[in-house]
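Some notes on the structure that comes next.
Every protein chain of the complex appears in place save one, which is left out.
The block that comes next holds chain A.
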Amino acid sequence: MSADALAPVAGPQPDSAGHFGRFGGRFVPEALVAALDELDGAWRTAMADESFRAEFGALLRDYAGTPSLLYEARRFSAKVGARVLLKREDLNHTGAHKVRNVLGQALLTKRMGKTRVIAETGAGQHGVATATAAALFDLECVVYMGQVDTERQALNVARMRMLGATVVPVTNGSRTLKDAMNEAMRDWVANVDETHYLIGTAAGPHPFPAMVRDFVRGIGDEARQQCLDLTGGLPDAVTACVGGGSNALGIFHAFVGDEAVRLYGFEAGGDGVATGRHAASITGGSTGVLHGTRTFVLQDADGQTLESHSISAGLDYPGVGPEHAWLHDTGRASYLPVTDDEAMAAFELLCRTEGIIPAIESAHALAGTVALAPKLAAELGREPTIVVNLSGRGDKDVHTAGDYFGILDKER
């Protein structure tokens, strides 16, 4: 296993202005262009700098606990009808793949000489990860979180505060993740000299989509090698959930050049795409501009952003990273919706067969895999091997899941 998580590999890259085909780019106030250029320069320089890569690699190993395991889930496999290998990102420090991104961006923040990081968060996972990195690197940290979410996720608010972060409840608009992102952008415009906006997913203006992808692509680099070591070959398919899409890009990137490996991204179908209550931007959205990038967006006929719906707070976002839009356009990856109910059935199945409580986000990847397995088996005429990105653990979701399954004791 290479300790160098940023070593250059051949994989799809955007043009120099951050366009992935007709997607991506920069749709931002001019006031932010200088900061984005600075970030772009710092990122490219860092990527070419062996000492940066070594420092990042050491942090991932010694602090985050990577490479994460690739675990053969035998009892789950037997139920699903495929050989299922779980990429155990849920075992990372802070409980998800997101720690890779925040460590990379926090290192860059230091290199740029900035002293303050800001972040948006929905359920609070990215906020907790950012607050963690800020504590480790001695950075001031402000996290914007929709007021609706601060109420739903009081425990994560407390976590962030314990780690020394300031949590600002956002009361504008729909008071959820997208409004938290707007508020973080506003803060950034006003404080750009000393502040880095630590975006939590592979979305936003260039260079964020490509940069975040690079910081998390160790997931796929590791999984590809681990699969070769374990099975002697590549998997038939790689699956992941897609909200903004960083965990999916992280695991897809290493496999994009392997034409025989099918790539599947599973979007949050909520109550079902036909109901309009979902967060499936590729399946149920249209091309638009949101939060600095051109991508698929849930929007009305006038281009006003629509509210998304998902049982998974981490997937509850009305846009998607532009590289996914492009992988969809080119046909290299397939994107399919998974409903709340399907995700929760897979959530329960993994709990009961493997003793692993997944994040509800990751349960979407599991549910998609359950549906995919028989089709793939029929097509291949044999049992398929599927690598699933188990992007996060479900501790944070125990209340939501307990509520869903009706297993919480009533108030005493």
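The rule is simple: a residue touches a chain if its C-beta (ideal position, glycine included) is under 8 Å from a C-beta of that chain, and two chains touch if they have at least 3 such contacts; residues count from 1.
In this text, contacts and distances are computed from a predicted model.
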item	value
Identity of the absent chain, which is to be given by its UniProt protein name, from "Tryptophan synthase alpha chain", "ABC transporter permease", "Cytochrome c oxidase subunit 3 family protein" or "Formate dehydrogenase major subunit"	"Tryptophan synthase alpha chain"
Contacting the left-out chain in the complete assembly, out of A:105, A:305 or A:385	A:305
Residue, one of A:53, A:100, A:126 or A:178, that touches the chain absent here	A:178
Among A:86, A:290, A:315 or A:333, residue touching the chain not depicted	A:290
Sites on chain A contacted by the missing partner chain, in the whole complex	17, 25-35, 172-173, 178-179, 182, 185-186, 189-193, 287-292, 297, 299, 301-305
